[in-house]
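Below you will find the structure I want to go over with you.
The complex appears here without one of its protein chains, the remainder shown in place.
Naming follows writing order (A and B), and every chain is counted from residue 1.
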């Protein structure tokens, strides 16, 4: 894994640059990411360019032996551009313009901004596309951050109407698909369709779902335009985008397919407070991040990059943007590095080289303090670099034991009609991922159109849509299938399937969901001593070939099993989920073992990794290549079979 | 009690209709409600009508022996109408237009929409007014649902100014009535008066109160226009409207006086989460609804219909619109049916015949599932129908033991100037109603202008306005009066009475409220072992003829009694309230007995009903006509003296 850093020379006096790149190389870094956010410095006014400073910075990096990942600066259009074209600004769900003064102040549906984005991208690609230091391009920055996928602008409304027309062909087909006879919501023309906000009560769920799909398509369109230019002007370079954590506003698989590599911005502590974790877990993992949140995203973006992925921004210390910003535990920065290694990352770079003294991110740590002295993360980066040298070349990450299907469309579907206020398909997927990983199983997050051949076990935590292709691949894969409630609960037009859920799964297990209920927090449905259901429960009718493995105390079946598939009718507690998963995995020939809440393991070829996220040292019975025994809190152990 | 169902033929393929009506009749249903929400199907474009499908549906129902309650479709103006007249849309308190895309997207003050409402109503009345199947008309649907009584539209502002002019005569009178010398708020003309929103801090409480009164009057105006047309064109049919639960935005008594029958939409589980209940009660009654919420509204709408009332929409399973949507307990659907019988309902119909596969209410249960198989409620409807046949004709509901005065104007008054953030006159009325009902007393909710003759006991839980007429009727009724804090605390112009509260009550009990305090949650004022006060306490001065029955530990009098009336100076806990009420009821000659939290009884002629809302079976000492002994959870017992 190559190590690097995000560098913003434009924010610092030029006399620091030479020592910057020298010290980077000395630290063991081999690349820098530059350029993103620098538009106002590259083009201070329309058509007036100042490239020279960036030329010098890139050349300095090159001279120091550093590769360059160049970012397009389109996440921050300058004020002059916004003033010349105020229509590029997005509007919020409340119809208010979202103005200049921070970042991401553009609407994905704006053709005007798309053209500006093409223009600056082409100019950058022309200037640096063939530079020997430049090894990769990053498009824009964190698409959708700050809730910027959805915009209510006039451009978005017009584009949505075109998108609907393309999808449904005729307005009659739209009326039928959405069922608009309900509440006299029928349209006579696509031109009558508005954004699904600002209505008197809940807008139509299919309207909301399609608006999200459309909004995602606009992100794809925007990214594709940059990719096309960069491919042409900078051949042989990887094209990447930096995705985010806990973020589902657009289809990352779709954008990933346009790229060579998926990269993401990993802030284990910054994300902890935003994640679907208990208060106790947020306290326990305050300084390491949750044991599975990072791994979930590593695995997800491995899928998005078709196997190629990087961490392009890595947290080096306290960040500034969470509600509270604790410091990492001693060792955590190194641990996060090895976690990425174990998952097969090609590169990792820290955000950022030096903490800025001003601006929105002034309180965000870097590898250096504002006074240019090494910050707390520095020795841990050194240790990681040394460890990587020690291990030498590493084998590629192979297929995992388990495939977990994660689907953006299903996430949006649940959000469009949750039925229970706290239903969240991402949180469900993460809970299932944690259950598998705590049992020592390795997990590949995969899209619903993935090739499932070769997996022992396929998990469908909340796969609302099971269309024919997925049903066939599930059937043909030979894997055992474990599906949660809501599986196959809607058609793509967002109708309840004609023969009721779980649509697409019935050929594997003959169950029918007759009724659905959601339950407020605090309501618990016990299943004897085995565990309990909260939040969501379905009344299931099962065929004669189906075994009911577990029932609620109220008599309703909870766990149904056939030869090839298992169906869970309710949202079960973590312990019960592990119990079911253990049973299913053992039957599949896997060897699950409960590692407890804190310890996680991964395997890369014949290298074994153990990560201790907990507060207690862990003793292991192996001779270690890296790490000490017992493994301290926030410690890592690596050994070879 | 006749049984029926809400049927939306326009949402289903016509080939299903014939079997629909046959199966309805076979189930024991005798009527359907149709037509509401169907405007876009009746009039797909301005002036182009498609009546035939509705003709066929009505005829089919008729042929199957079903009566028809026809709804006017004005709750859902079609898109073409909104686009032709965007000024019919309401504006929210924030000044934002509330757009098309759900329902109730119109402003009650819009003369343009009033005309459209008249037009479509007249057309429907012409076509179906004389149809032999049509036995009743429902105006619109759920006036005010989704906070649509109050609108900030220009039409509303103009109408408010006219309303003020009519009420006060001169702007000088307005300035005096509201006391606008305070903060230099005086007006020189009615044209200067705006809506009481968007001010820097709290707007004038009398301004807010009058805006609510005005808004209520606009609902009355809107309903009256439809009633007038329907009366003329469809003689002999009942005219009804479907009111809601926990809803106080307009004066339901006033609208009720325009109707023949008050109907309401009873969703015992859907309402539970929104009601003023403890977390423990929301858990305990999760699958039955609160023991008194439904009865409160049955009694309230009996008053609104001058004795005639129906349940026009009844919950058959999980709904979709609450934050969480649990399934009813086995038996609850039948229990709710008998609860309505015991309170004297003429009709009950379930919402809806078949669960829809799409749209905002796709997750709302029906009597049939989306695949047209009977849903869980079906056998309970069968059982209710059979039970009704078994009992034969039932006597009418007579006068109850207790009258509880509930007044919309008082609710608005408390909301306009709560003085303690959580003060809510509806919640107070419900708590008093629960206390009486738990003591086995039957209760009539009545308006403040009701004839009080014949009652043993009259309760005034939070009657802010006690004007001369009410004072006289209280004095002349012969009933004992129990009044809570805030009784007679304001004049109709929203001034503190010249001789301090309780205005209008002093001829019955010589007490004066010298000072008022509100208390944050968690603060408790004990009255020895008798109980405690929370939330609200008044310092009362009492005359020599008044006995102080109970004092707080801090020395302040809490319970004052004269020969004819009792005054409670504070908001007391439920146990203390029952203690006071028991004492007063016994002295009045009633026979209160504590039934505990779960069991409720009602009496209809010589039929006795017992309802078990709790989790424990209840054994009773009667031979039952209906039900089993012991009475199971969610069970009903009926016996005759």
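Worth pointing out:
Everything below uses one rule, namely that a residue touches a chain if its C-beta (ideal position, glycine included) is under 8 Å from a C-beta of that chain, and two chains touch if they have at least 3 such contacts.
Computed from a prediction, not measured in an experiment: that's the story for all the values here.
Only one of the listed residues, B:419, B:545, B:591 or B:628, touches the absent chain: B:419. Only one of B:514, B:563 or B:616 touches the chain withheld from this view, namely B:514. Only one of B:203, B:274, B:306 or B:548 touches the chain withheld from this view, namely B:203.
Listed residues B:15, B:48 or B:188: the one in touch with the omitted chain is B:188. Residues touching the missing chain, restricted to subunit B, are 94-95, 178-188, 192, 194, 196, 198-207, 417, 419-421, 493-496, 498-500, 514-520, 522-523, 539 (touch as defined at the top). The missing chain lies against subunit A, touching residues 8, 10-11, 37-41, 44-45, 73, 76-80, 83, 90, 96-105, 145-146, 148, 273, 279, 282-283, 286, 317-318, 320-321, 323-327, 355-363, 365, 369-371, 373, 375-376.
Everything that follows uses one rule, which is that only the chains that are shown with their structure count from here on.
The geometric centre of subunit A is 47 Å away from that of subunit B, both derived from CA atoms.
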